[in-house]
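All protein chains of the complex are present and in place, except for one that has been dropped.
Entry: chain A
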Amino acid sequence: MSHSIADTSQDSVRRRGGRKFKRYGLLALMMLPGLVYFLINNYFPMFGLVVAFKDVNFSKGFLAGDWVGLKNFEYLFKTSDAYVITRNTILYNGSFIVINTVAAIAAAILLNEIKNKLFMRFYQSVVLIPYLISTIIISYLVFAMLSTETGFVNRTILPLFHLDEISWYNEAKYWPVILTVVNLWKSVGFLCVIYLASIIGIDPEYYEAATIDGASKLRQIRSITLPLLVPMITVMTLLAIGRIFYSDFGLFYQVPMNSGALYDTTNVIDTYVYRGLIQLGDVGMSSAAGLYQSMVGLVLVLLSNFIVRKVSRENSLF
């Protein structure tokens, strides 16, 4: 060990470092469980995406399969599956965005007009109930309506119009409508609450001035409420577009009760990946579809956030 003049200053640096370590060590320790969790739950799977380029062989260990390059992707895109699931995912989510937004804004404007705040809160709570319950319960509710032998629609509504009963769970053509209605029923309350909060935040002086100038209610909605809602609508819509490649798995899997006859109009990327993995055991194909979803999803999130930043900086994710 050699001593030098710099020794003392080095020592104090080390001591300060030691104190710093002691001070922040505890804080770092506090973060440890959360960080380990993100490592296992989020970062390991990101690296696990390499299975999309492998021929997975469980007997060798799931990461030890041979590299097969882009084979899995070739198989995926050679079938019509890739086209069907992409089409379904984008068309469904696209129409959900439009329909839910329009309905939610209409409901929010109406709720805001209600002068009795007790009633307003009551209606708001009621339209939120479908958002609160699990997709399994929703599937039961849909089943009670659509069951072929005992469903309310087949046994009560269709006979009123002298129509024959329909085997709902076997006829793919009806499901775009059914799923859109169920999705609207489930999520309109949530969006409505968001837009209502935005409307309540509008300065009442605008409306007072407009009333004095003799503007009708409709005119006020068109010229004050809607224009002032535009930033919020833009942000919510762009964020939804950023997630357009991801679907509500339960809606497309549980609500149609995983009926094979309906796959043509109910299969989306998420259900395809699930069935490939769990039911068919085709890890190659489903991991390829999963990577395809993750990558396009990332690009869309970045893109939509880039635009949100231009529109309203404080609402962008980053």
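The rule we apply is simple: contacts are C-beta pairs under 8 Å (C-beta built on N, C-alpha and C of every residue); 3 or more make two chains touch, one makes a residue touch a chain; residues count from 1.
The criterion applied here is as follows: contacts and distances are computed from a predicted model.
Novice: Determine which name in "Carbohydrate ABC transporter permease", "DhaL domain-containing protein", "Molybdopterin synthase catalytic subunit" or "Helix-turn-helix domain-containing protein" the UniProt entry assigns to the undisplayed chain of the complex.
Specialist: Of the names offered in "Carbohydrate ABC transporter permease", "DhaL domain-containing protein", "Molybdopterin synthase catalytic subunit" or "Helix-turn-helix domain-containing protein", the absent chain's UniProt record gives "Carbohydrate ABC transporter permease".
Novice: From the list A:79, A:156, A:170 or A:223, pick the residue that touches the absent chain.
Specialist: In the complete complex, the chain left out is touched by residue A:156.
Novice: Determine which one of A:66, A:113 or A:208 touches the chain that has been left out.
Specialist: Candidates A:66, A:113 or A:208; residue touching the omitted chain: A:113.
Novice: Where the complex has a chain not shown, which of A:145, A:172, A:202 or A:228 is the residue touching it?
Specialist: From the options A:145, A:172, A:202 or A:228, the contact with the absent chain belongs to A:145.
Novice: Can you name the residues of chain A that touch the chain not displayed here?
Specialist: Here the touching residues of chain A are 20, 23-24, 26-28, 30-31, 33-35, 37-38, 40-49, 51-52, 56, 58, 61-62, 107, 110-111, 113-115, 119, 123-130, 132-137, 139-145, 147, 149-152, 154-156, 185, 189-190, 193-194, 197, 216-217, 236, 239, 249-250, 254, 257-258, 270, 273-274, 277-278, 283, 286-287, 290-291, 293-294, 297-298, 301-302, 315, 317-318.
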